[in-house]
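Rest of the complex left out; these chains stay put.
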Amino acid sequence: MSDRKITRADLAAAAEKYKNWGKGGSADEIGTLNHTHPEDIVAAAQLVRKGKVISLALNFDQHGPQGAKSKHAAMGRINPVHTMLRTGTDAYSGVLDHRGIRSADDMVVMPLQCGTQWDGLGHIFYENWMWNGYDCREVTSAGAKKCGIEKTKNKMVGRGVFLDVPRALGKEFLEDGYGITSADLDLTAKKQKVEVRRGDYVIVRTGQMEQKLNAGSWDGYPGGDAPGFAFETIDWIQRTQLAALASDTWGCEVRPNQSEPGIAQPWHWITIPIMGMTMGEIFYLKDLAEDCAADAVYEFLFVAPALPITGGVGSPINPLAIK
Amino acid sequence: MSDRKITRADLAAAAEKYKNWGKGGSADEIGTLNHTHPEDIVAAAQLVRKGKVISLALNFDQHGPQGAKSKHAAMGRINPVHTMLRTGTDAYSGVLDHRGIRSADDMVVMPLQCGTQWDGLGHIFYENWMWNGYDCREVTSAGAKKCGIEKTKNKMVGRGVFLDVPRALGKEFLEDGYGITSADLDLTAKKQKVEVRRGDYVIVRTGQMEQKLNAGSWDGYPGGDAPGFAFETIDWIQRTQLAALASDTWGCEVRPNQSEPGIAQPWHWITIPIMGMTMGEIFYLKDLAEDCAADAVYEFLFVAPALPITGGVGSPINPLAIK
Amino acid sequence: MSDRKITRADLAAAAEKYKNWGKGGSADEIGTLNHTHPEDIVAAAQLVRKGKVISLALNFDQHGPQGAKSKHAAMGRINPVHTMLRTGTDAYSGVLDHRGIRSADDMVVMPLQCGTQWDGLGHIFYENWMWNGYDCREVTSAGAKKCGIEKTKNKMVGRGVFLDVPRALGKEFLEDGYGITSADLDLTAKKQKVEVRRGDYVIVRTGQMEQKLNAGSWDGYPGGDAPGFAFETIDWIQRTQLAALASDTWGCEVRPNQSEPGIAQPWHWITIPIMGMTMGEIFYLKDLAEDCAADAVYEFLFVAPALPITGGVGSPINPLAIK
């Protein structure tokens, strides 16, 4: 992409070139998730050879990334607030015994994108449109009437491919501002002897999260500078026909973004509303990276069901790599 | 069990007989989930033959079962409250453009057990103890320090077995108050030509939820009378060495419960804190039932990752049967 | 008003006739609250003769009116959910002692208009305008940038006048659908030997809430049929120059509303955005009614501070009549 800034004209051209609207029918609400076919799921299941389950989720708690120092306003995102409705201390105190059972119960208040999560197709708009040409006014204070995350409730199962870009580039982690190119992705796949195919769930490591965890501070993580996908990777995404793409950063896309003033996150402008691509963010990839490095197997069965919160534009998840 | 009421002495005897404490080591926090071994997961993956994913979750929204009329106080359980932090109408109104991106974002307030869910091992106490002999005071207003649901983050994957009891008994659904016996479970398995094995995730249909959905009202569902597991099935559970057990009712166990005054949900007293069994409730089983009836295959790969909410005593889930 | 339905043309005419925009300056955000002058507050304080404080609030809890049966969708309004962050049972269990203090703490999740409350001036729009001609797009998912309830933080103090309409009309309560007229208000004031003056906080009883409390059910209360202000009272409001108006119903205005299809709550269309009138709803008036009937004094010092929630379009309150 060189140093040239991405302009609105570039975005309009990209929108024209990569627009997938209507390809899944005028009523489609799940976009690239359609790329995974039943036979792909059958084949993905065959990849389970060790019986090992690796969670790609951060725990959801007050130690999450929200609230850390950032260039970017939090816009209402907080870490999960977990409160109890009944407790073991209530039980111990005898105050529950009139009910004939000693139980604990609990509640959570959480932004759907506060931690490890899917961005749904209602999350980003291109001008007044959302995925498949739906009017952005379908997403009101009452939630998303189109493209709600609940529409994906029986998706998010397929072949997972892990691309450990820093390892392929001989680095411990990618630097903030490093834009991962299509060539980087191809090189990584080649070095790892794995191929990205139609319908895959592709998970890309930058190492940024591990840097933050090692530092003991999330400062700079939520909305800050980060390594991530360069704008040009939209072509790679279109070409590979992947089902969904995820990374270990706050927003997948390289930051600062390569765009002229007035445009933030240009890759998001195209990937979600124009291409219909579901995106995973804040994935915890350390354990997966270690396991893949150890057995040199970078493909697996991937299962990461969204919570079907009606009208949700995202969902907290516990994605599983099953090897 | 006849008509004899279950007494405290019965519970004490059952606690003695079925106590699994220490079997997974003194530090164990996941109980029967340990019954699933890596080779079981490999074998379960082989059950994926059609590439069909069936969600067993109700959508999480204001139409959920909480708030319906009940004999049982709601104790703070409400349906999920989904609110937006940014919307497509904000986008349309131009008020987001200063940020350079048009996006929607959202939040949820939800009891962890308001809909389709896992009961974690911190959910029920036997006197002052929780699973594995931990002190119930480990579950405070700050959450569960032991047996938090986050301890299961890389579990909940294995062979799923579906037992459609009403179908096996030639009924559309089981009546409220019907106690499912061990013999019923064995009969159902036999009729379905499926066998329950060590480490399985066993999902049992009563048909009650479908009755409520057909009636267009959840009245009587949360905490009300229901068909469900008879107390004696604790023996069946111990014998089969299942990993977890789930059903389509509010609380798995038959209600009214077969116990003397002062004891409610006696089956819970034993299954969770004494046996260490994870329990799934409010599973939506209509689609699975139809699919299994159609292809006569009652086993599949089951994946139902808990959200790792630190210290949680339960988790909302989107359980998947992958056939 | 006769039986003629209120039309859009009527609303446009009323908007023209009663528009107070600009009267408090182009930067005004509090409307009729400006009608109370310092000397009115001094005079109102002189009305404190018994030293008796009467709360006009319902308690905020799960027994509130939200969730009751209604013709009207709840649109996200729930009763308050009060959860504990620390408890006396934690204290008793000894789990807090490492902190050197035994304390309880708590949290609430509540719609700002779930119980006794002020409607702020950001609550209702007339076409694309809010009070004083501000653009309705000033109220986004990030809250109200204009007319937020925090702008009233040092208001809501003045002379309170209580109008017990059913008592004046010789009834126990007004029937649902009864439209209180300007003549009713004048008659009530006259019978009670009290006069409504510029800057007053006028509190009007219908008796409906007491009917619901007596019945032990809120069914029909939130958004249902109710006695309340007839559309014509906008003239009375303008003439009296009151500061704010409150009642014991869900929405002050008579329901069903006297309007043609496509218009709901026509009185709201005018009172809030056109006249700039703050409105109090779900006031508990039984105790005040009894006290006023007993001492025949229908005026008092009224203090009902809003919680200054930045950008709020309403506020839960505990209004006090001090006699």
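We call the chains A, B and C, going by the order they appear; numbering starts again at 1 in every chain.
Keep this in mind: contacts are C-beta pairs under 8 Å (C-beta built on N, C-alpha and C of every residue); 3 or more make two chains touch, one makes a residue touch a chain.
This one's a predicted model, so the numbers in the text were calculated from it and none came from an experiment.
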Since every chain here shares one sequence and 3 of them are in place, how many copies does the full complex have in this file? 4
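Methods note: only the chains that are shown with their structure count from here on.
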Count the residue numbers both subunit B and subunit C use at their shared interface, divide by all numbers used there, and answer same if that is over half, different if under half. same
State, to the nearest whole Å, the distance from the C-alpha centre of subunit A to the C-alpha centre of subunit B. 27
Between subunit C and subunit B, distance of the C-alpha-averaged centres to the nearest whole Å: 44
Please set out, as single numbers or ranges, the residues of subunit B touching at least two other chains. 76, 83-87, 109, 137, 140-142
Would you tell me which residues of subunit C are touching subunit A in their complex? 75-76, 81, 83-85, 87-90, 92-93, 95, 107, 109, 141-142
Which residues of subunit A touch subunit B in the complex? 37-42, 44-55, 57-61, 63, 75-77, 80, 82-89, 91-92, 97, 99-113, 122-128, 130, 135-144, 150, 153-155, 157, 259, 261-265, 268-269, 301, 303-314, 316-320, 322
